[in-house]
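Every protein chain but one is kept in place in this view of the complex.
The block that comes next holds subunit A.
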């Protein structure tokens, strides 16, 4: 039998953090191995300790405040924790490399891509006593860019990060990680900052690279769909403990630990028996009628800020939303879904066309208290939509104050609202930072409901939350809709969530509505190529679902999706 040294071998790692004299244990006896050529996923929600593990492996964990209490990390049999700083630094990028989550934030915004990549190569050269000329380094960089399917290497090197599209930045970032030929690549939530169709390209690319370059991969993610496409073996982490491990097959088909089971169940299914069909049992009167609405933004620039062009964000969209609907507006970034939502809220006036609420035109309603009591919004990120300096009660009181409640009534109403969203009454005197993400979003929902609106616009209300928390918020929204007879307009890019939450769905594509119908029908038989491409790009967690996805040929896909490999205008 052949024994090979694993590329990475973590044994009983314990790490604690001390902040302001308070010490907290973060990792408990974490053990993990990655064999050569293997793709391993570390699954966990935010706060589970996966980022700490990642930074410890790389050697960027700030110490202090962190302390490694005990344990070992071996890279190819070599103990990393007792390595000299020099040797340790020598492995960075060259032995173990990393792709951080956000491709924009991972670049220095003020240096060209070429400069940043050249630095990485140059300092590795100095460290290893190589003496390549600037031209040779440039050649090497262009070759590496070609590996991530970026052909315009020289041009990309001359660009600043902000000039590239999200997908290209992600590719360049992968190339950056590969520059010094690492053996182990750590990918932190790859592609999650990107649109789902671009994410699919990136996942395919990473898989190809691991295969062709003989890399080992450690994938750090909370997205189980991505894990299924990317990993051979998985570790599940909860609060600093590894709670379950096994091959992808074992864990995904028969999860054992309750936490893993809970995680698997929380993923909204795209197809199959677990899918939940939502129906509208209300009276079905048309509540919102959007007729032929368009919005054009004028771009200004030049010396005198003259108009220099226009962008049609929304083009001739018509749709009707009934009382009691959960109407989904799906689309990727730049599709016009947010512009459409802002027009619904009266924040933007349409360039042409009209919106009617219960037969009254938005033009009459805009700016009236009546309208504010009709439509309200819940924003994506409760961390920034709530004022950090005011108590929960204060924030809930703001809309009440403007709609004619007096002081005594406000107090009673605040208590009532908190109760409505399942928060204890004493939360009224707390500040947002004392609440968890899910609790904050409940407060945001309570605030939107305070003036008793009929319609709630939900702008990706769960995308900033972990999947387990997401489900509790979704349940809350379902309950509130029934109790208060609400209509929801749900804006999202998360189609699997929409499949289980909306009864009707419209898909936006470059400002136009390309698909409209009952959610069930749209997923069973998507008409437009783009809808098909979108659905087929969603990472799912079972082979059963994978097989039910619409199939597209490469040509069909290419016809609707711009690839992220070429430089734009």
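One rule holds for everything that comes next: a contact is a pair of C-beta atoms (placed from the backbone, for glycine too) under 8 Å apart; a residue touches a chain by one contact, two chains touch by 3 or more; residues count from 1.
Heads up, the rule we're going with is that contacts and distances are computed from a predicted model.
The protein name that UniProt records for the chain not on display, among "Peptide/nickel transport system permease protein", "Benzoyl-CoA 2,3-epoxidase subunit BoxA", "ATP synthase epsilon chain" or "Cell shape-determining protein MreC", is "Peptide/nickel transport system permease protein". Between the chain not shown and the residues A:102, A:265 or A:556, the one that touches is A:102. Screening A:11, A:36, A:69 or A:119 against the full complex identifies A:119 as the residue touching the chain left out.
In the complete assembly, the contact with the undisplayed chain comes from A:180, out of A:26, A:165, A:180 or A:519. Contact between subunit A and the absent chain runs through residues 55, 58-60, 89-94, 97-98, 100-102, 105-111, 116, 119-120, 123-124, 127, 160, 162-163, 173, 176-177, 179-180, 299-303, 308.
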